[in-house]
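Input: one structure, supplied below.
A single protein chain has been omitted; all remaining protein chains appear in their positions.
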Amino acid sequence: MEVDIIIKNGKIVTPSSIVEAGIAIDKGRFVAIAEEQNLPTAREVVNAKGNYILPGIIDEHVHTLDMGMAETNENFITGSMAAAAGGVTTVFEMPLCIPATTTLRAFQQKREVADKKFIVDFAFWGGAVPGNIDEIPKMVDAGAIGFKAMMAGSVPGVFEVLDDGMLLDAFRMIADCESVATVHAENEVILNHLMKKMKAESKKDIHAFFEACPVLEEVEAISRAAMLAEEARCRLHIVHVSCPQGVEIVYKRREEGREITCETGPHYLALSQEDGDRLGPYLKFAPPVRSKEETEKLWEQLAEGKIEALGSDHGPHPKENKEKGWADIWEAGNGAIALESFLPVLLSEGVNKGRISIQNLVSLVCENPAKLFGIYPQKGTIQVGSDADLVIVDMNKEGVIDAQKFHSLHKHSPFDGLEIKGMPVLTMVRGKVVAEEGNVTGEPGYGKFVRP
Amino acid sequence: MEVDIIIKNGKIVTPSSIVEAGIAIDKGRFVAIAEEQNLPTAREVVNAKGNYILPGIIDEHVHTLDMGMAETNENFITGSMAAAAGGVTTVFEMPLCIPATTTLRAFQQKREVADKKFIVDFAFWGGAVPGNIDEIPKMVDAGAIGFKAMMAGSVPGVFEVLDDGMLLDAFRMIADCESVATVHAENEVILNHLMKKMKAESKKDIHAFFEACPVLEEVEAISRAAMLAEEARCRLHIVHVSCPQGVEIVYKRREEGREITCETGPHYLALSQEDGDRLGPYLKFAPPVRSKEETEKLWEQLAEGKIEALGSDHGPHPKENKEKGWADIWEAGNGAIALESFLPVLLSEGVNKGRISIQNLVSLVCENPAKLFGIYPQKGTIQVGSDADLVIVDMNKEGVIDAQKFHSLHKHSPFDGLEIKGMPVLTMVRGKVVAEEGNVTGEPGYGKFVRP
Amino acid sequence: MEVDIIIKNGKIVTPSSIVEAGIAIDKGRFVAIAEEQNLPTAREVVNAKGNYILPGIIDEHVHTLDMGMAETNENFITGSMAAAAGGVTTVFEMPLCIPATTTLRAFQQKREVADKKFIVDFAFWGGAVPGNIDEIPKMVDAGAIGFKAMMAGSVPGVFEVLDDGMLLDAFRMIADCESVATVHAENEVILNHLMKKMKAESKKDIHAFFEACPVLEEVEAISRAAMLAEEARCRLHIVHVSCPQGVEIVYKRREEGREITCETGPHYLALSQEDGDRLGPYLKFAPPVRSKEETEKLWEQLAEGKIEALGSDHGPHPKENKEKGWADIWEAGNGAIALESFLPVLLSEGVNKGRISIQNLVSLVCENPAKLFGIYPQKGTIQVGSDADLVIVDMNKEGVIDAQKFHSLHKHSPFDGLEIKGMPVLTMVRGKVVAEEGNVTGEPGYGKFVRP
Partner (left out) sequence: MEVDIIIKNGKIVTPSSIVEAGIAIDKGRFVAIAEEQNLPTAREVVNAKGNYILPGIIDEHVHTLDMGMAETNENFITGSMAAAAGGVTTVFEMPLCIPATTTLRAFQQKREVADKKFIVDFAFWGGAVPGNIDEIPKMVDAGAIGFKAMMAGSVPGVFEVLDDGMLLDAFRMIADCESVATVHAENEVILNHLMKKMKAESKKDIHAFFEACPVLEEVEAISRAAMLAEEARCRLHIVHVSCPQGVEIVYKRREEGREITCETGPHYLALSQEDGDRLGPYLKFAPPVRSKEETEKLWEQLAEGKIEALGSDHGPHPKENKEKGWADIWEAGNGAIALESFLPVLLSEGVNKGRISIQNLVSLVCENPAKLFGIYPQKGTIQVGSDADLVIVDMNKEGVIDAQKFHSLHKHSPFDGLEIKGMPVLTMVRGKVVAEEGNVTGEPGYGKFVRP
């Protein structure tokens, strides 16, 4: 039988091996992995040119915003163009948008917009905020991938912090729904206390921001969230862990049998406080980067399997907003434009510099997130029957992260100017090429909603 | 040379042995430990009748209040009469009085009143509250034994809770002063959250109170306080740990090299939630008692040396106040009248029931607190040169805890009616008998201020 | 292109998923995994009838003996018939044969015999014995899969124990050769001491044997071997761990970063000392089975991933030899006939009783041993390019372990009579069906030597 596409001359990377074989795709799914002469005939042939073929990348932690912020910050079209160009085939959208994804209604409304705009596939995190506990089961039914709560960093009127009592209730509800919780783990009280102190001392540069967010305030919050989740018997996934101390807390508890996992991201791995003077407000995101030494320890923990997943924490602001932070760091927004550089930075700084293997990477950004959030084997793997999401990467291709060329609405990045070796050259979602050599060929509305 | 007093026919208990020897006392200090024929001559001879002689008991955790609450709750005369009758020779007064001991001025004012009224010796805890950080070094100079902060249980306008940011600052200041911090460790947010829930459900009995104070909210706070103190490199002593889980947290961190210790008390050891129906509001103190099973585990931890000290947490309220709690537990005050029964309960339930040895007890209520708070060897030991504080205990004397006979201003106790074997028969402070067979013979103003 | 075989209508089991797809095989290797309509055409079609298809089972621990014991105990033909019938496609032959596989010459000699007789594929363990250290690198070059040493259980003149000094030297040599060591971990001194005591007391039944082999003597040896291997920086795989205590020692050291792994087997999982009276000498193997309670703990450890691999420890003796043990346990040989029942017992007692998943099983007897011993992905996985070894299992097929029908030279088993649900129905080695429904269709000489 003739199929839609076959891919020849590539090396398929799985968490445990690298297989030289061709791939056949039909109606959006993988239908054969075979030696080339045993592939079915196809209407279209893609030549992988000897490159690695990875399952499509899942970025489990993205703010593409849209709706109330579609014009000002980012929207599902620009955001998913960035994803496609960067090799990301499934995006887990965070609930901190306007309106926030904290009710079934807002969930459905976001869904409607997303269905029309997304170029790559997408899932939605629900939000847990004060007073919305009864919406949680409804959003589970509507397909939420998990639920995010903030322990610090309230957006007043939009997405407010849960105090420990509410968090415990939310965890119990999430556990009842057999879903998974995540938290933004910072100790809000300490954060505010130190920020006030910095301001009182007229400290206004990025180092003041670092000083206001010491490791302690993050690890304390991680530890507290873990204790509450354990009491509630709720699966907990700590996002954007910035420091090795935080990873150790999670790892030890997991070793003791608790269902707790964590995520870090390229910005915590390839940037550090030593870059503060150079990057100023472009390093403002929370929790902040740590020291170079801690950064290297994080890479080791990745290689040792102590960290389950990676997320870009793409969080876009206009350049003017960030630029204000040079004069007064407290004026700049938190977040970095990070989706399009996500995979290139990991390939270059991680795989090509020998810190992690390409197979580790496939575990971290394909198989693990798919399994953690219940979308495996639909996503996260190249095997017969799975969605034909893949990215071909050329490990020898050299370039530079150039924010001007980003597809995001705004054109800046803490990685701007970073020399890169190892880049995605073709991104395919359900059998359709959505980007090739940096050019986005997918169309808004092609992306589909993914649910656990 | 003729001395003031000699004590014959007793067995001196130390943490490591029991010595049959006489004691000579002169000018308020021990001047000889000797076989009886080698004692100096004395103006007065006390016959210990073959009983154990313990160093005078230190109760490191007492609210004798006075001043603003002298008429309503307790005062230094009635409180220290209870101490004397109960074998306690040094009382560490807590700062939660009116005015609270949170400024040098309040400290001095309390000192003036105490100097005139105390029958036994006394030390003062200072308080750490919002805004008083500069008073801490002044109170250290004035002789504060350590500093107490509340993580929950604000008394508005009197003694308010420190949030985590303030607590960190306070710990840093206390560490700078080389003093020691203690905390009331409960998670205020969870506590209030659950209390509100109980009230909303019209739950009003003691079991609702227990339900509002789960083990989690205490151990989370212990864990958090420990992390903050460690960051500040501050010595931390967790008072009134109610549960074995809390002790384990403290013990593990100490084993890892941190300066952290803890206290429990007879009410957590000899009472449990199983007594709830019988005792109702008389079991209302915070943190609450736990299950019988947890209680037994606490005794084991005491015997294993995992707990350093014991305190009565004497916290008096009028009987009317407590009685209101039968109808509505939320109306009753937190606290129990506990000073006079402190030693008898430990002798009877602990030593005579074989759970701890008499030598363990001397470590826990004499030597350890004296060392932890820097008043050793002035207090806490029977050795030449030390203050002649002692208590003679008759391990075979039987009786009943009878709150009607308490010297405290109010006459109630969760232990009322408990059959006891093992009681103090003579209490001596600096060479003066202040109580004998339950009769207080000491006089107000005899007690002296003790400082580290 | 037409291929040799396709398999339709099966479910391929991998460690992380179950894939409904067809398989194409050509020239002994998997050439396609594909939806059935996308499979190439084939000369032969196998219908898997909806059953699971597992990668061919690797039994990493087998004594098929032959040569000096070919007539008396077992030989490569009967042994590999048992393997094929039981779903085992690769056998790791142990070196305790006559002549022992402890020199290059013996290795080659065994190879010559095996090449002619084996029906399934095979690898060879080398032996480390006193005086043969220089043979180790030669046997590595000849393809040894790893090296086995005995800490107890000398066969005088054939395969003698290494003392701790020799073991250290052997571990160093094995580490230099980048090979892997295994040990029979028992404390020979304690074993002999207790055996002598039993004999002196005229204790002669299986319980005396159990008494002579307490958990202590095994775990002490495991601990000692681990310390020596660590000193030598040698990878160590402890075979036939019989007790959860031993697994914990291995697991803890691995968690601390050492390269140490372990194996247990169905006889330790599905039999216990409680079966002693019933099975007598048929339970005589070393180390012995443990209590039912320990057995259940072993299953838990398997499910938790604390144990990496499973081996049958097939160790055949004539029935007469075993039967002597009823009168005098010390007269019976150590070992059980276990190869043919290996997979059925695991399917029935493990998978069908819900103790482990079918995917766990594929990790334990396919992927893990292949990876541990460097033959992955040639063996242990169903993926394009790998050897077309597989076994189709019918999880609903019921039967009874009937030793009379065993293909081994001798017809007995501790599992004889065990009711089974879940059995292999077709075994394929490199594209050739070697057994079907218990009938061996493979031919001697078909099996190939496998090397790391």
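To keep things simple, chains are lettered A, B and C as they appear, and every chain counts its residues starting from 1.
Heads up, the rule we're going with is that contacts are C-beta pairs under 8 Å (C-beta built on N, C-alpha and C of every residue); 3 or more make two chains touch, one makes a residue touch a chain.
Computed from a predicted model, the values in this text were never measured in an experiment.
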Problem - Displayed chains contacted by the hidden chain, counting the whole assembly - result: B, C
Fill in the blank from the handout: Which of C:75, C:103, C:132 or C:187 touches the missing chain? It is C:187
Fill in the blank from the handout: Checked against the full complex, the residue among C:231, C:255 or C:437 that touches the missing chain is C:231
Problem - Contact footprint on chain B, counting only the chain that is left out - result: 1, 3, 14, 16-17, 19-21, 24, 26, 31-35, 37-40, 255, 367, 371, 376-377, 381, 383-385
Practice task
List the residues of chain C that touch the chain left out of this view.
Solution key: 163-166, 168-169, 187, 189-190, 192-194, 214, 216, 219-220, 223-224, 227-228, 231
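By our rule, only the chains that are shown with their structure count from here on.
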Problem - Apart from chain A, which chains still form joined groups through touching - result: B | C
Fill in the blank from the handout: In terms of mean CA position, the chain most removed from chain A is B
Problem - Which two chains share the largest set of C-beta contact pairs - result: A-C
Problem - Computed distance of Cα centres, chain B from chain A, in Å - result: 53
Practice task
Take the average of all CA coordinates in chain A, do the same for chain C, and state the distance between these two points in whole angstrom.
Solution key: 43
Fill in the blank from the handout: Between the Cα centroids of chain B and chain C the separation in whole angstrom comes to 64
Fill in the blank from the handout: Residue numbers in chain C touching two or more further chains are none
